[in-house]
Each structure stands twice: as structure tokens, then as C-alpha cells.
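Below is one structure. I have some questions about it.
Note that one protein chain of the assembly has been removed; the remaining protein chains are unaltered in position.
Going by the order they are written in, the chains are A and B; count residues from 1 in each one.
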Amino acid sequence: MGLTGFEVEVQRETEDGGFVTEDMTLSMGPQHPSTHGVLRFVVRADGEVMKEAIPDIGYLHRSIEKIAEKVGWHGFIPYTDRVDYVAAMFCNHGWTMAAEKLGGIEIPKRAEYCRVIADELCRIHSHLLSVGTMAMDIGAFTPFTHAIREREYLNDLFEELCGARLTFHYMRIGGVGWDLPPGWTDKVIHFLDRFEPIVDEYDRLISFNKIYVERLVNVAVISEEEAIDYNLVGPNLRGSGVSYDVRRDDPYSIYPELEFDVPIGRGEVGTLGDCFDRYIVRMREMRESCRIIRQCLRQLPDGPVIARVPRAFKPPAGDCYVRLESARGDMGWYVVSDGTAFPYRCKIRTGSFAAISMTQHVSRDLMLADLIAVIASFDLVAPEIDR
Amino acid sequence: MPLDATGVHARLRERFGEAIGDLAGTGRDASCSVEPARIVEVCQFLRTEPALRFDCLSNLSGVDYPKRNAIQVVYHLFSYPLRHWIVLKVDAKRDDPVVPTVCDVWSAANWQEREVFDLLGVTFTGHPDLRRILMPEDWPGHPLRKDFVEPQEYHGISTSRESLLRT
Partner (left out) sequence: MTEYPSMESLVRGLIDSGAAPAGVPAWIHQLLAMLIFGGIVVFGFVLPIAGITTWVERRVMGRIQSRIGPNRVGPLGFLQWLADGVKNMLKEDIVPSAADGPLFRAAPYVVMTGFVGSFAAIPFGGSLIIADVNVGILYVTAVTALVVVGILMAGWASNNKWSLLGGIRSAAQIVSYEIPAGLSIFPIVMLAGTLSMQGIIRAQGAAPWAWYLFDNPFTFVAFFVLFVSALAEGNRTPFDLPEAESELVAGFATEYSGMRNLLFFMAEWGNLYVIGAIATTLFLGGWQIPWALDDHPVLRNALQFGVFFTKSYAFVVLAIWLRWTLPRIRVDQMMEMCWKYLVPIALVNFLGTATWMVLFPDGVAPVRWLLLLVAVVAIAAFVRRVAFHIRYARLERRHLSFNPLATARSPG
């Protein structure tokens, strides 16, 4: 099998008697049921045990960063949805935050609250998918359909809010696109009342199931130093025990006014920093998001939902770097403006990019089935990696 | 004790003198330029110095400035223990951009530098595995450059298509 582009060093050994053993090179992907998007891993394996899994990305590269330079500040917002379509609100938020920082625009309080509510609902949306697909990859198909069932309620809520179920295009430079519809806040509370016991049911169904735990525990243990060195962020980083969350430690928007905990991995089952810790951090984050949404809905002020921003938005020349806590972690937007109506450069630093770069290092001496567990526990989404 | 950007800049100037440019910008975006040849030393110092301890390379991006005839590599550094930031900027000549790699300082730089190499053409000397990451291996040119012209076809597949809007 010829591997495009790069050579994999295959180890050959000749034992006594002239018996030659050679590593097996497998190509996992790009079409594969469980690689969370179009990813490819070239696996060099000795039977079931992998020596190395080299990721090969770029199948979903849509040159979004270059498109930013062509479509202008406002026109780029729908493209940001596609950067990470599983958690699109965060991408909208990042871009609009960067544009507002460059343009010196102050947005109304109500808009901030709407943004945070949308963000946290999107976080639940994304984590449900992540947790569901992780269970499915480990072989339990039922939690996936239950997660999708809960996601359907969220899809209905989002559809009422902004007209879309996946790529929301909800936020604008200066605020949000539409105000909360009448009766929507009651529906959100209704959903949260229903959803919080379901998270407990999930724990009963799958989180502490013996077989599930055995598959995830002590697999791909990542220490704190390694996690920071490879720039892991979000639940991946917190699963290794580092207590850092952009919402709490480097707050933006109205997060200083909100009260919430940041779950971190404690190694309660297995070793600290294994796949199980990363998984359970996501489960707990869903509960915290419910808490945040309730607070926001209680404290929601009145007012406009968008500031006046000129159609031909021309922020002064300069650059800025904003970060926000996306579902996959700290998403960094480095935006350079040259004073025209078109951004000069937009660089999106996403959590999945760093996580997949770590896969090669982590995959030594894992089994093939464990590679799936690792990919799922990192919550990789290919569009975010390739942009 | 978290330092602000001026504090970090002062320490850098103290150690490296003229290789560090002036501090430009305000707040979180305050940045200073570094001579390309000395970037590795600077990063090592930033990482290991007890008062600085920048253990995380948060972002490594490249920006193409054809008017200045430079390709700039921007490093956003963060310290988890001390919770402070600094931004470093390295200007490389546009005709033959070469910057030493900081892979040995932070492992996160590995793939980020590959991306800058792929999309902007900056060669990182000393990089263990410098090859294209997002574009196909035999793609001509570096797409994020301002003067990039899209090839007409790739392996016989045309890169343009007729407009679907028929009038």
C-alpha cells in the first residue's frame, strides 16, 4: 500500500530461522465510522498493538481563514459557524468579540446575556454529541440515540431563536441578530428541568458501567506537564487535573457576574488524566452549564440587543487576540485589521488541532480499540482541525 | 506573581538587549518584536526563568505583510502557574523566510509551525518533520500569501467551475 506523501518507517525483524516479521501499516480513514469527521490515521501496528498512529489531516480544509480576507467583517460570520459546526455559537462569539475589540465597540448588556445563554446551550448541545459518540465508539449504541433525543429539544429551541439547527449565525458585530422570542425563556427552563435528571440517568446507564470504565480507565494517561506542553485546552486539559477555564480565570462577557464551578478530573476511577477523566469532565460541565443558563435567565436585563455598527465596518488598524471557552476548550482568534472593510488576517487556534497533534505521542503501545477511545475522548471534530 | 506586559518586556530587554524591539500595543495585545536568530534563546528564557515560566505556547500564527516585505510569525505565550501573557513577533524576509523552530521549547509548536510552513512558506530550521499539513503534499505555492494565485487545475481536476446562476 503506497502512502501518499509521507513514508512510514516500518520495522522489520528477522528472527532465527529466517522468519521475517514486519509491522503492519493500516490506514484508518478518511472514510471511517468513528473518526469524528474526515480524518485519517496511518497506523503502524504489530497485530493489535499499535506502535504509532500518525494523523493525516487536511481533508476538510476549506481555507476559511483566507475567505475572511475576501468577504469582509460582517460577511464572515456565517463562515465562522462552519469552523466548528458542532458548537457554532462559540465561533460566532469569538469572531464578533475580536471585531468589537478592534473596533472599540461596546455592546448592550442584554446582548451579552443573550450571547452567554446561547453559548451555554450550545455547550450542552456539543457535549451531548461528544458523550454520545464516545459511547457509540466504545460500542454502546443506546446512549448515542438518547443524547440525540435530548439534542432534538435543543435544536427546536435554537430553531426558534435563530432559525437554524446547526449553523446558527446568531451573533452579529455589536450584539446578537434577534432578541429572545416571547415565551422562549420558559421553554428553556422547561428543557433544563427535564434535562438535569437525564444527565443523572446517563451516569446510571453508561458512565460507571463496568465494561465502559474498563475500556477507558488508564488509557492514554496524559500528565499535567504534557497537557500544557502540547497546548491541550478545555475538558482535555481539565481532565488532566489543570484547573483552568477561560470563563473563570480570564473572564470575558458577563462571566464575572455568574457563579459556577469548573469540574476537573480527579482520577477517581483509574489514573488522573486518562480517557475516563476527560469524559466525566464533559458530563459534569453539562450540569454546570444548566446552572449558568438559569442564572442568566434570572438576571436578564431589558434593552437593545445590538449596538449601532456601520454597515461598512472599518476598525482601526491593529491586531488583537481574543479567547473564549468553547465546548472544545480555549478557542483563540488572532485577528489583524488594516483599517479597511476586509480583515487582513484571521487565525483561529482551536482545541482539536492541539489534541490531534498529541495523538501520535499518546498512541504508543495502545491497542487499536484504544485509539478509537482516545480520539473520542479528545472530542476531535475535523472541521475545527482543518478549518 | 503575574507580571504585566511591560514587566515581561523589561526582563526580556534586560537579558537580551537590542534583540528585543519596543513594546507596541496595549493590554493583552502588547507585543514586542524579536530578532529571528535569537527567538529560540528568548523562548527558552521565557520558559525557564522562575519569574516568567511561560509554559504554554497558546498560538503560533503567520501573517503575510507584502508591503513591508516580511512574513511575520506571531507567538502568543501564556503561563499557567503565573497567569500572565506576552506576545512575540518575529519578522522574516519575505523572499526566503527562515525562522528557527521552537519545537524543543514547546511541543505544541510542532504542528503550528507545520501549518505556517504549509500556508505561508516559512521554513523552520531544526523542525523534526517539516512537511505540509493541510494542503496536499504536492500542492504548488503557499495559499495564505497575499500574492497567491490559485492554480487552474490540480491533477486534472479544474479548480473553477461554471456559474450555477444561469441567466
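Keep this in mind: a contact is a pair of C-beta atoms (placed from the backbone, for glycine too) under 8 Å apart; a residue touches a chain by one contact, two chains touch by 3 or more.
Because the structure is predicted, anything quoted here is derived from the model rather than measured.
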In the full complex, displayed partners of the excluded chain: A
So which of A:145, A:223, A:243 or A:299 would be touching the chain we can't see? A:145
Full-complex contact with the absent chain, from A:160, A:203, A:224 or A:257: A:160
Just the residue numbers, please: which parts of subunit A touch the chain that's not shown? 24, 26, 32-34, 48, 135-142, 145-146, 149, 153, 156-157, 159-160, 181, 183-184, 187, 190, 194, 206, 209, 211-212, 214-215, 367-370, 372
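Keep this in mind: only the chains that are shown with their structure count from here on.
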Report, in whole Å, the distance between the mean C-alpha point of subunit A and the mean C-alpha point of subunit B. 23
For the complex, give me every residue of subunit A touching subunit B. 4-6, 57-58, 61, 63, 65-66, 225-226, 228-231, 242, 244, 249-250, 318-321, 323, 330, 332, 334, 336, 344-345, 347, 349, 353-354, 357, 361, 386-387
Subunit A touches which residues of subunit B in the complex? 25, 28-29, 31, 55-59, 61, 63-64, 74, 76, 80, 83, 87, 106-108, 110-112, 119, 131-138, 143-144
